[in-house]
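One structure is given here, and the rest of the page talks about it.
Only a single protein chain was left out; the remaining protein chains are all shown in position.
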Amino acid sequence: MEKRKSNLSYEHSFFSFITATLNGISQVILIENPLTGVLILLAITISDYFLGMISLVSAIIGTLIGTIGGADKKIVNQGLFGYNSVLTGIALTEYLNGPYQWIIALIASAIAALFTAALMHIMRKTEIPILTFPYFVLTWFILLASYRLETFHLSADLEPQSLANWTLNIAGKGNWIEGSFKGIGQIFFLDNTLSGVLLFIAIFFAGWKFGLYAIIGNITALLVSYQLEGEHGLIFMGLYGYNAILAILAVSIVFNTERTKFSFITGIIAACLTVPIMAGLSTLLLPYGLPALTMPFVLSTWLLLGAKKVLPKI
Amino acid sequence: MEKRKSNLSYEHSFFSFITATLNGISQVILIENPLTGVLILLAITISDYFLGMISLVSAIIGTLIGTIGGADKKIVNQGLFGYNSVLTGIALTEYLNGPYQWIIALIASAIAALFTAALMHIMRKTEIPILTFPYFVLTWFILLASYRLETFHLSADLEPQSLANWTLNIAGKGNWIEGSFKGIGQIFFLDNTLSGVLLFIAIFFAGWKFGLYAIIGNITALLVSYQLEGEHGLIFMGLYGYNAILAILAVSIVFNTERTKFSFITGIIAACLTVPIMAGLSTLLLPYGLPALTMPFVLSTWLLLGAKKVLPKI
Partner (left out) sequence: MEKRKSNLSYEHSFFSFITATLNGISQVILIENPLTGVLILLAITISDYFLGMISLVSAIIGTLIGTIGGADKKIVNQGLFGYNSVLTGIALTEYLNGPYQWIIALIASAIAALFTAALMHIMRKTEIPILTFPYFVLTWFILLASYRLETFHLSADLEPQSLANWTLNIAGKGNWIEGSFKGIGQIFFLDNTLSGVLLFIAIFFAGWKFGLYAIIGNITALLVSYQLEGEHGLIFMGLYGYNAILAILAVSIVFNTERTKFSFITGIIAACLTVPIMAGLSTLLLPYGLPALTMPFVLSTWLLLGAKKVLPKI
């Protein structure tokens, strides 16, 4: 009897571990839904088999650290130890190459989980979510470290440039429809339209409201960045869109605990703000050749969520 | 009867809104006094009519966001939602040009009010005031964004330079008396001596102690920066003085809740510290061509106010 019970309990905890892992993947887009996690994994895998593997293993590593480390089970099960690991694993697979690329990506995904825990502790009193801060700071550090450690091979497209020599050339053509689907894909570094469509399905699966707001956020960012005359190449690759999608989901839905009549507008403002923040941050990172990743989303969301604590009517 | 009462209440809230707006302007120099606000507005307007308009409208926007957002009325009435908006509006009018300059400045002044609210929340537990942090961070971001968004036109005098090519040349002549008046003007980007005189009157109007300390702070910074051999051109334009004025007012008067025998000296230390911080920050911002704005004041004041919490006798 004892043994059977233990087996059941083992099965139970195995099942809940899998759910937590898949939630970790879906939490990248602020959703807690294992099936959304499966669809995201599929979207990544059809675009790049290896990247799909890394995503899954990173999510497992992050969740494992939360479990072994003895974190609050509820938080682990929500996937909150997974998403920064997933993103770090994916980003480093994209930006590094060489034989040790995947080992570095997986070790970094473990560190991302520790960083997540540390930041949860530091920000607890502010009642503001940590979002993907650990992911982009950690990824930047590893990319910067590549200039000093020969084992880390940086992929060629990250090129430090002096701001003094920079000239803006916004010309370029693009397809508005394709651009709309590419925004969501950029969160996972996918610029394949089919993966974009699958990701939208994954979002709609979690609730039509998520899907609708994601589309609105993306279109808002496309229009704002086009209106402010950002580089067309970047706009139609979805590089001005992915932060806006995350920001509107965070502000209008996920962390919108006390619904007010302005909550839709607040989300739109958050989406709009990601555009100048993206532009400013790209300038700031230019001398280091670093990508902005999801920092515009995090800054914009923190701004609005923080403001709501002092301005309860917005 | 009902209608009349409502009219009275409307008049009352209109009047208190105007007071809050003018307080917002005077809070730029840490003073809560609507008439000081009027005098500051006058000082700006005689130097540049358009800049005066922008200042007033920015103050209105900031105060409006505090009011509509449902912030604590006491804080709104003190003008605490206005001053970061005023400064942001002025700075962007100075550093941007092109047809959309004023629209960008006013939208940014609205965002400054949201940023103010967010930072109030985040820093609440530290019991340290947010000062003008939202202003300079937001202004920097917008200026940086101009390199990537063609609609934002940067004025020509902000030029990114490599630190590797930098050579210091401190030579230059200046008038000590004029330099003394220009410090206060630089807070509002005015280098007109008459405006400087008017601003000193505005400060004295709020209390002789404010005026006296402002003069002491400014002279301290002039002497320290001259002694440490800063660039004479910057010193006599008042660019080493404006942060010192704000720092001594903040540390010795405004946030000096528990008066100690050292409170004068602590303020002097804060004023002195703004000089090396200004110098260091200018170096840090050189590759981006950004102005230091009021960050030296904020860092120096935070340092001293924070230290006073642990060292109660200073």
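Things to note:
Each chain carries a letter (A and B) given by its place in the written order, and its residues are counted from 1.
The rule is simple: contacts are C-beta pairs under 8 Å (C-beta built on N, C-alpha and C of every residue); 3 or more make two chains touch, one makes a residue touch a chain.
All figures in this text were calculated on a predicted structure; none of them were measured in a lab.
Which of B:Ser16, B:Thr151 or B:Ser282 touches the hidden chain is settled by the complete complex: it is B:Ser282.
Although one chain is not drawn, the whole complex shows that of A:Leu35, A:Ala145 or A:Leu194 it is A:Ala145 that touches it.
The set of chain A residues touching the chain not shown comprises 65-66, 68-72, 111, 114-115, 117-122, 125, 140-152, 159-162, 287-289. Interface residues of chain B facing the missing partner chain: 125-126, 128, 162-164, 166, 168, 170, 225, 227-231, 269, 273, 275-284, 286-287, 302-307, 309-314.
As a working rule, only the chains that are shown with their structure count from here on.
The rotation relating chain A to chain B, fitted on Cα atoms, amounts to 120°, rounded to the nearest 5.
Between chain A and chain B the centroid-to-centroid distance comes to 36 Å (mean Cα coordinates, whole Å).
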